[in-house]
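Here the complex is missing one protein chain, while the rest keep their positions.
Each chain carries a letter (A and B) given by its place in the written order, and its residues are counted from 1.
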Amino acid sequence: MLAYIVRRILYAIPILIGVNVITFALFFAVNTPNDVARMQLGVKRVTPQAIEEWKREHGYDKPLFYNAARSGLARLTDTIFFQKSVRLFAFDFGRSDSGRDIGADIRQRMWPSLAIAVPVFIVGLLTNITMALLIVFFRATYLEVSAVVLTVVMMSISSLFYIIAGQFLIGKLMHLVPISGYSGGLSAFKFLVLPVAVGVISGIGSGTRWYRTIFLEEFGKDYVRTARAKGLSELRVLFRHVLKNGMVPILTGAVVILPLLFTGNLILESFFGIPGLGSYTIDAIQGQDFAIVRSMVFLGSVFYIVGLLLTDISYTLVDPRIRLR
Amino acid sequence: MADVLLEIEDLEARIGAGPRAVRAVDGVSLRIRRGETYALLGESGCGKSMTALSIMRLLPAPAGRITGGRVLLDGIDLLGLSEARMRAVRGGRIGMIFQEPMTSLNPVLTVGEQIAESVRIHRGLRGGALRGRVLELLDAVGIPDARRRAGEYPHQLSGGMKQRVMIAIALAGEPELLIADEPTTALDVTIQAEVLELLRRLRAETGMALLLITHDLGVVAQTADRVGVMYAGQLVEEAARAPFFADPRHPYSRKLFDSVPTMAKRARPLAVIPGSVPELTATFSGCRFAERCARAWDACRERVPQWHRVADGHGVRCHLYDAALVAGAPGAAVSADAAADADTAAAAPAPEAGGHGPGGADLLRVRDLAVHFPVRSGLFARTRAKVYAVDGVSLAVGVGRTVALVGESGCGKTTVAKAILQLIRPTAGSVRFDGVELTALRGRALRARRRDFQIVFQDPYASMNPRMRVGEIVEEGMAALGLVADRAARRRRVAELLAQVGLSEPALSRYPHEFSGGQRQRICIARALAVDPRLIVCDEPTSALDVSVQAQILNLLKGLQDRLGLSYLFITHNLSVVSYLADEIAVMYLGRIVEHGPVSAVLAAPRHPYTEALLAAVPTLEAGAHRPVIRLEGDPPSPVDPPPGCHFQPRCPRAMPVCRERYPVGTVVGAGHEVRCHLYPGA
Partner (left out) sequence: MVKPVFLWTDTLLYVLVAAVAVLVWYVRRHEHLRAPWREVFRNRMGVAAMVVLAAYVTVGLLDSVHFRLPLESSAAGGERYSGQVLSVLDLLLTPLRTHQEETYSAPLATRLYSKETVRLPDGRDVRIYPRLRFGGAQLRDPARDRLPDIERTILRGVGFALLVWGALAAVVILVLARRHRWAPRAALQRVLAGRTDYPVHVALYTAGALILFASVTGHLAVHYHVFGTDKVGQDVFYETLKSIRTGLVIGTLTTLVMLPLAIVLGITAGYFRSWVDDVIQYIYTTLNSIPGVLLIVGAILMLEVYMANHPGDFQTVIARADLRLLFLCIILGITSWTGLCRLLRGEALKLRELDYVQAAQAFGVGHTKILARHILPNVMHIVLITVVLDFSGLVLAEAVLTYVGVGVDPTTYSWGNMINGARLELARDPVVWWSLAAAFLFMFGLVLSANLFADAVRDAFDPRAGGGRRGG
């Protein structure tokens, strides 16, 4: 088990290097560091000295991937790519192109992101499982048919609609909760109700359908017949046998996104003005701040890989058949 | 009839609705007495499992439903009970076990929990009493170290163990009737013998009745008190075991007996039942078996046969026993069946007695063949261990001869086949075909050789691409090897080949799913024949087929050998097939051959204790001739970690200290008969 985890972590290194290569290639294929500097300094009155100055300050005064001026290993290490990547691997995000401390920003903005993403995740998971169980329990009745149709309808509605309708109905018409203006502490709780509700509702359609398929598939298996032949009631078969087996794919599917909760929900945060990492990313996109975007890409990849690892570990916890080697 | 426990009257069950509904069970009536073993015998699709599920009211919902009849348990109609009361019957008064122990247990619950669940519901025990009862049940079904096993998950148990656990679950409610639906079909023959023995013992101890559903005449002969034969949703014959085996009356029952391969039938083709089971969507105006019956006459096609009592407790659904109709039957009524078998003689020309000639030089020589699969683990996924799937196998197949490779699942016999064909590259050893070393060939050179050796697989459903027409499937090899370049010529050749295996030309443009299992296996044989091979490796070609269909395939293989001089390497676990078809036999245990020699010698006088146990475990048709089962301790060991010394030693009833020390060398004990066992120290 330990050897497996260590191996997976080692395997993550080439993946993260690959991720960095891709982001660097993407961002610098057309935008040279000069372009970046010019943009950050403002288009007007930029002297070449000012550009050089800015580049040196932000560590862009080297070649991208290959430094022909140096010799030996330094040809590869004394480059923007190497310098910036090595720092990222140490989780030192450095300064953003506009001069902010990215690491501090992330630490600060992580909490609002979690405050919304975690409740959405947990409440959503519980809601979807409950709905799916209900639908499966009422198999082959009109209740099932209408519930299935309802889920299709719900998943056909744009998530933007849920947000806009929620803000409009609950916030504006009924004045029940504030629409924007996140602040820490207790008042955040009242404010978070709406975004969380919107987040959960917009996920019900696809989530419930997916879990229903899983449960239905379990119902077709032989051990269910054995359970019935024992004289178990349908409810017991559902909860003791089907639910327990169905939880294997459900839990492991959910675990993979667990670490990604840190990076927040772009749309929800942006719409509701929550100062989390999601809106941080969007702001960076709109401000064309590559340093932040790159950091978020790296962070996202790390979290994804951690998620994969957690998935494997959670398999061993919920499924006795699986052992990691 | 106070001793009748279960009475089924005119039971009807259908799968699906509307005109396409399948009448899976169509008017079955039978009675099971207390403490009796009733065997329901029939081939696949005859409705025997559906009958069992109908008793439990467990037909697959919502497609399957019971449309008529009564099921009386002690006079109470189960079909009229509320669902809640029926649940008390399921697992309580009637227990049931299923064919696939691998999938029938819940993978995420421990064995103990699954048994306890049933005990709690039906016996109401809690706490310590519950745990005690669970251990008792595990003991009762012969699971050693019950306390530890109770905490294990199903995947940690072998197939035989799982079936024992299933039986323990079924016993938890102390049922009066145990329904066993093909309980041993998925198990190896030695395990099967133990499970059957267990069922016999439990029945004797508890006095419960047993409804045994099976397709295997041997199992019936060893276990049943009474036998019911089902065909196409109906019961066609019912009798006590002894009279049934002495004198089966229904033409279908007789054919079943005749199609079982044995040593005695080697000289002639097996009896076959032509055609296939009729579609159960139709309504029948005559006898359901008439289309396939050699003794059918007009009456059989025009009138539905009634149930006739031919002796006390012996009934048949056949016009031959209707005094009013039998006058019109061709030939004498009950006695003659020699004439009826005329059709079988036509199926394949009778080979000369005594099998095939000694044959010339060896076509295939395998020396010390080994296939090891690495097991990777640890930090850098280094090879830490190996699966010794095949570990030093040597054998030879002569021209025109059949060598049978026999062994239980997991012994590596299929890997041997694939390694010989170079589908898996052997780790070590030599495979010489016609003097050419195959393991040294690569690429084009190997491809050019491939036409000489071909393979027929076990599962006729998985061995043909469902998206290709039969014509394309058969000609694929010819095209790939560039044998017949001309397209039209190739088509002609395909039609020829299909005719050779008994299929007509229209089959060419149809898809595999339109054929039955037996027909598919014929197509696979035609595909192998297409490149004019000299050796065909048959990997369990008949084990997925019903016995009557198996007979067709065996006849076909035998006929082809006589005509084309083919050599076969026949891989199987079925010793009766071996005794009918093979010239030589090689018995494999855990990657090695433990005994080999001429079929007659090995089967008549097995030397290796494993061969002895294997032969003893095969249920024989001679009812009453109850050979003692040689009990093998434990389960077959894992090929990752073979036991020290002789691999068989941990399970061997005759193991000696030396067996634990080193692997025995081969000893010649007769003409061409060699055994690797310390009981026969080398000369």
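Definition applied: contacts are C-beta pairs under 8 Å (C-beta built on N, C-alpha and C of every residue); 3 or more make two chains touch, one makes a residue touch a chain.
The structure displayed is predicted, hence computed values, not measured ones.
In the full complex, the chain left out of view touches A, B. The chain not shown here is touched by just one of A:74, A:126, A:160 or A:317, and that residue is A:160. Contact with the chain that does not appear here is found for just one residue of A:15, A:114, A:134 or A:243, A:15. The chain not shown here is touched by just one of B:11, B:389 or B:455, and that residue is B:455.
Residue A:288 is the one among A:127, A:288 or A:311 that touches the chain not shown.
From the options A:2, A:73, A:140 or A:235, the residue with contact to the chain not on display is A:140. Think of the hidden chain as still there; on chain B it touches residues 62-63, 418, 421, 423, 446-448, 450, 453-455, 457-459, 462-468, 473, 476-477, 480-481, 511, 513, 524, 527, 531.
Against the chain not displayed here, chain A makes contact via residues 14-16, 18-19, 22-23, 26-27, 29-31, 35, 139-140, 142, 144-145, 148, 152-153, 155-161, 164, 167-168, 172, 217, 260, 263, 266-267, 270, 281-282, 285-286, 288, 293, 296-297, 300-301, 304-305, 308.
Keep this in mind: only the chains that are shown with their structure count from here on.
The mean-CA centres of chain A and chain B are about 52 angstrom from one another, to the nearest whole unit.
Put simply, chain B touches chain A in their complex at residues 56, 58, 61-62, 84, 87-92, 95-96, 98, 100, 103-109, 117-118, 121-122, 153, 155, 166, 169-170, 172-173, 376-381. Those residues of chain A lying in contact with chain B across their complex are 3, 6-7, 140, 221-223, 225-233, 240-241, 244-245, 248, 318-321, 325.
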